[in-house]
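Note that one protein chain is taken out, while the other chains of the complex remain in position.
Our next item is chain A:
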Amino acid sequence: MASSISSSVLRLLSSPRILPNPSAFSSISAFLLPSRSLVFSSPISFQPLPKSPSLAGPLRAQQQQEEDQEATASIDVSLIPPKLRDIIALFQSVPEPKAKYQQLLHYGARLPPLDPAFKIDAYRVRGCVSQVWVRAFADPDDPAAVRFEADSDSALTKGLAALLVSGLSGSPATVIARVPPDFVQLLGLRQSLTPSRNNGFLNMLKLMQQKALQLYIEDAKAEKNKAIESETKGTGKVEKDPILDQEKAKEISRESLSPSNGSASPSISSVADKKDSSEIYGDGIGGRKKRIVVRLKQALSPVELEVKDVSYLHAGHAGVRGSADGETHFNVRAISKEFEGKSLVKRHRLIYDLLQEELQQGLHALSIDAKTPSEAQ
C-alpha cells in the first residue's frame, strides 16, 4: 500500500502538466507552479488509516483515498478560473466534512433568489432529483464575460449551484467551457462524477458551459475581431500540422483532463480565428457537418460523400469535455478521383488539411474512409 502511495506522489511531482503548445506558454507556466500547490494542499493526506474493527471497511476507504489522490493528481488546475480556485482553497482549508457542508449551505444561502420568471423548463437542469434552474447572460459591463444566476429547492444543490455561479461568473465562455468537472474533487465533498441522468452537479456544470458557449457564439463575430488583433503574434504558430497536434492533444487529454478542443490554440482567454472562416462559421451550432460537407465537396468533387456525426459514441471521454455542442467526432466516407495516386496516409492528410479550421474549433477526431472510384467497385 505504501509503495503505491509513494508512486502516486512521484507521479505528481514528475508529470509535466502541460498545455498543448508549451512554447507559447512561457508567460503562464510561471503561475502554473504555485497554483499546482492546491493539489498538494488538499486535505487528503498520505497517512495510513488507523485500524478499525470492521474488516472490509478500512480497506475500501483506503482504496477510495488512493483513487481520490490519483484522480485529483490529474486535474489541470490552470484551467480553473481564479475565483473558483479561491473557493476551492476555502473548502480545502476546512478539513471536516460537516463543516464543508455548512460552508456549502452558506454559499447557497447567500445566492440571490432567481426571478420566478426564469423558473421554467427552458432554464431547468435536467437530471436532478431536486429542481434546479440556471441562467446565463452577458455581463453588461464586459460583453466577453458571462454571468450566471441559479436557484434550487434543495439546499445542498443550491450550495453547489452557488459555488458554480460565484466561481464561474465573470469568466469568458471559452474558459468556462474548459473547466474540468473533476475540480469538485478538490473540494473534498463526496461528489460523484459519473455521467448519469441523476448527476445534478455534472449536469449543472454542463448546462452552464453550454449556455455560456451559446452566448459566445451569438457574440462570436465581435469577439473574433477583437481577438484576432491581440493574437496576430500567435496565429503563425497556430497553423501547425493539425494531425500531429491532434495526436499530441489526444495524448495529453488522456492523462489530464484538459478538454481538448483538438486544439493547437494555446490562448486561455479567447480562441484565435482566421478572418475568412467567419463566413463559414456564421451558422453557429449544428453547422459543423454542413461545413465539412461543403468544404470536402469543394475540394474533392467526390462521386460519393457521406459525413456522419458520431460524437454520441464518445460522450464522456476526455476529448469531448468542454465542447458543448457535441460535434466532435465524425465518420467521413468519400469516393473521389482526387485520391488517385495518393497513399492512404496522404489521403487522410488531405482531408485533415481541408478541415483544419474545424479541428481548431472543437472537432476532435475523424474516422476516414477514402477511396478512388475504381477502388470503390
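In this section, a contact is a pair of C-beta atoms (placed from the backbone, for glycine too) under 8 Å apart; a residue touches a chain by one contact, two chains touch by 3 or more; residues count from 1.
In this section, contacts and distances are computed from a predicted model.
Chemist: Can you tell which of "Glycosyltransferase family 34 protein", "cysteine desulfurase", "Hemoglobin subunit beta-like" or "AP-1 complex subunit gamma" UniProt lists for the chain that's not drawn?
Modeler: Checked against "Glycosyltransferase family 34 protein", "cysteine desulfurase", "Hemoglobin subunit beta-like" or "AP-1 complex subunit gamma": the hidden chain maps to "cysteine desulfurase".
Chemist: Which listed residue (A:90, A:105, A:138 or A:368) would be found touching the missing chain in the intact complex?
Modeler: A:105
Chemist: Touching the absent chain in the whole complex: find that residue among A:89, A:155 or A:344.
Modeler: Hidden-chain contact among the options goes to A:155.
Chemist: List the residues of chain A that touch the chain left out of this view.
Modeler: Interface with the chain not displayed, on the chain A side: 52-58, 60-61, 97-98, 101-102, 105-106, 109, 129-131, 153-157, 190.
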